[in-house]
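Partial view: only certain chains, each at its native spot in the assembly.
Chain naming follows the written order as A, B and C, and within any one chain the residues start at number 1.
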Amino acid sequence: MTFVFEVLVTLKPGLSDPQGKAVEGALPTLGWSNVRDVHVGKHIRLTVDADDEAAALAQVDEMATRLLSNPVIEEYRILETEEA
Amino acid sequence: MAVVEQPLHRALGLTDDELERIVQTLGREPNRNELAMYGAMWSEHCSYKSSKIHLRTLPTEGPAVLVGPGQDAGAVDVGDGVAVVFKMESHSHPSAIEPFQGAATGVGGIVRDIISMGARPVALLDPLMFGPLTDERNRWLLGGVVAGIGGYGNCIGVPTVGGEIHFAEPHSANPSVNVMCVGIAPADGLMTSASHEAHVGSSMVLYGASTGRDGIGGVSVLASATLEEGAQGSRPSVQIGDPFAGKLLIEASLEMVEGGLLEGLQDLGGAGITCAVSESAARAGMGADLDLDAVPLRERSMEPFEILTSESQERMLAIVAPERLADVRAVCDKWGLASAVIATLVPDGLLTVRHGDDIVARVPAASLADDGPEYDRPLAPDDVAETSEDPAFMPFEGDLHGALVAVLSSPNIASKRWVFEQYDSLVQGQTVASAGSDAAVIRVPGTLKGLALSSDGKGRFGHLDPYLGAAHAVAEAARNVAATGARPLAITNCMNFGNPERPVVMWQFSEAIRGMRDACLAFDTPVTGGNVSFYNESGDSAIWPTPVIGMLGLLEDYRLLVPTGFIRAGLSICILGETFAELGGSEFADVVLGTISGSPPALDMERERTLHDLLHEAASIDLLVSAHDCGDGGLAVTLAEQAVLGGHGFVVAVPGDLPPHVALFSESASRAVVAVAPERLEGLAELAAARGVPFASVGETGGPRVVFDGLFETTVRELRDVYEGAIPRLLGEDV
Amino acid sequence: MTSGTPRIGPRIGVVTFPGSLDDRDALRAVETMGGEPVALWHADPDLHGVDAVVLPGGFSYGDYLRTGAIARFARVMDGVRVFAERGGPVLGICNGFQVLCESGLLPGALIRNRSLRFVCREVHLRVETTQTPVTTDLTPGEVLDIPVKHGEGQYVGGAEELARLEGEGQVVFRYCAPDGTIDEAYNPNGSTNGIAGVRNAAGNVVGLMPHPEHAVDPDVGPTGGQPLFASLLAQALARV
């Protein structure tokens, strides 16, 4: 079976987030001064073949730790979207 | 990573004796904030407690030296009213767990050291050491570190013009990431404690990034005690670099310096605010009133000790007289940098720290900055060379052509194009020579002067003999600079070693310092600064003892630069210096004979010195068309590189009666291969004779073929494919 | 304003955004080629009466979100937009090119290099059209040596948009072999059709990834940038 997952990789809390800061700094000049706590991370979408959803999820989880993120500075979240 | 049951001071890395010292200084028990401050300031990293007594033996004076060790970076007078500021530092430990950010923040840190001297950063060099590329993790580390150095350096507009990379098993667990930064300032405009006087009542302005909980590694034990369970785990041990903020810091800081707005300037590095405030105050012979509530924070409810020791990146501290405050704030605003007056200089030597209505710490500033402990740690010799076999006497039946291909394709020797093409080497528009030259050469704007820059470490030699390893590193760095026609002026360095509490490591360190000292004395290249990186080991496997030397040389006229490669046909090729049966620690012995043993080549400092003088003199009368120092890989590799770099082959008859493989691959010191127009051959011969440098005319440049007369032949094309293709192939990229 | 000071040639403005890096180099190149360099500031919409505008290389605002995404909103860009609409010559180099694309003043977009690595090297550029202020002194098919140095120089766009560009001769430069043939092996970033530079429909706004300002001084590099600046200065002078 085929499953589609989205992995959201974000910086650990406490780390400075230059990208987020840059966006936050730009928004007021565009007229939005009502926005706070902007953080920029990665969004990875992938399609996995596996026997069942649990197996697929387990694999994506391992990919996220080993390849898609560096646990030293990042955390991740996995969304399962639709079954393709 | 549970907090072990031990007294707080030990958890903070302070010994019982050190605690006793603190109690005596204060006349009372320190509170936890004060303990955190001493713990950070008296750490090996900040206090140099194990290395000081050895570093003190280094020659640091010379006619050209404006600023020696003790400041953020050393400075040398190169004439025309120009001062060159340079310094090297390591960021190996963070890079081992987050290569990109670890290396990036390393660049940011050394750049701020240069800025804090009032100099504009004009060049970066990056000496790196990794484990073998056959290992997936080492490839990941290399890729991340190189991308990180480029990611920061390219983004702040400072060209990365040189560096070096070596690969060796001991670095698999502990890669070494050193970065050297060079800056330029008016000789009379340096921001040194000597040249700038701070006054009572002057403000300390913290500007740049806000202060967060990141980079409080040292005191995180304290933090864990105060944080709910699990928070410890999420506490980041690496920081994220913000090169954009770094670029703004450069421009804003230099605008303040050039505007004469400052009494002092200090970067924030190890031990954060505690270090910057106490050092500045101590240098001014004063104390300071520090108000933590004034520090712009990135996170709510930070504890005093966290604010005091946070090593958040991209921050600087300016000492400003009251009447200049408005101007300084204006410059920060112009560049979009936050700024805040966090402290005031006070006459008594006390650093008083306030938080809310409380005084949370009160200690003598100098006791933090200057009165750190100092240890004469035990030494235990471990002379590898003595006890191992000399490869020069090992049998070799293989074919020489195959051997050259093997050595040339060793990643230690092969082209580092994959790396240096990831660095902007052109920005600022002064780069006359970068990768592919023995030393990088950049112009000093507004003059004809060229700065020749080289960084060299000799890990394998150091492993066999730490004294010779260090001496050879200085010699090779000077030779590289001399090969471009420049005169070696002064060095900075980074000492990469294992755990200093182990007598063997401490012995290696003392031997390396001795070797560096002797070489620097012989070459008149004083040590203007550097950095010590200890604890590069895991389990009991330490890295090879490796001092990396950053050499500054001067070309009076950059147009006299001597290129490395054979850029024309029909030139006479000469070998300067003498080749001996010295394969100990050579690339050939490692790659072809499969042994790292024996003694490194001998080093006769006077012979070496005369070679530098000859190269410099010959270049100054425009005698040389091409010159290349003869080092790693020996004569064969030196000639091969000159052919590949210049695009012209050669026919050479290898002189002497050594066995061919020894003659071709011996790494004897004090040698260079030069090419001259035939009609100038005589002139060079006479000059060499007058200087007493052994001289041999051995062949001619030209054609697509590379011929070692009577031994073997190949083509420039084959050598180029081997030389350029080796590293991409190891990284699994189609070439 | 430098009104009153004697003119030493066309006045070429170079914008400095926070994070601009090659702005000084561009100013120096203008001077070397005989123009009068005028430094322009991102927060000032006034172009101070310059005859041409250069948006220089660098990493404006860090280029963290997307290259040029934030610089595009700088106040100086209001001035640049009006200047461009009136037919004024505008040259975007590297980050400047990225800013022009983000602003919609040039078509297409620039994404990460195919290799995912920053690349700094000398490349060969084939001139595709003389219908721009920087190529009037050149002839189509001519090959120039100029360095590139960027991490996000892969030029992309919608299929029909690209077809239109090609059809209407809006491609100004292509990466090529030394002899001018188009060959992927010489494409440093994977750009579609080897596109290194483009112009707007009117032809007065040009952007390219390579750095002509780093190719005017023979002591520190190739000289392929000289004819570009020569053309730009001539065109700017013609407007005086």
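By definition in this document, contacts are C-beta pairs under 8 Å (C-beta built on N, C-alpha and C of every residue); 3 or more make two chains touch, one makes a residue touch a chain.
Nothing here was measured: the structure is a model prediction, and the numbers come from that model.
Counting every chain in the structure file, the complete assembly comes out as A x2, B x1, C x1.
The rule is short, and it goes like this: only the chains that are shown with their structure count from here on.
The chain pair with the larger count of C-beta pairs in contact, out of B-C and A-C, is B-C. Centre-to-centre spacing of subunit A and subunit C amounts to 35 Å, using the average Cα coordinate of each chain.
Counting partner chains per residue, subunit C has residues 61-62, 64 touching two or more of them. In subunit B, the positions touching at least two other chains are 242, 244-245, 336. Remark: subunit A residues 18-19, 22-23, 25-26, 29-30, 40 touch subunit C in the complex. Contacts from subunit B toward subunit A in the complex involve residues 97-98, 101, 209-210, 212-214, 234-242, 244-245, 298-299, 312-313, 336.
Those residues of subunit B that touch subunit C in the complex are listed here as 147, 150-151, 154-157, 242-245, 247-248, 335-336, 420-432, 443, 558-559.
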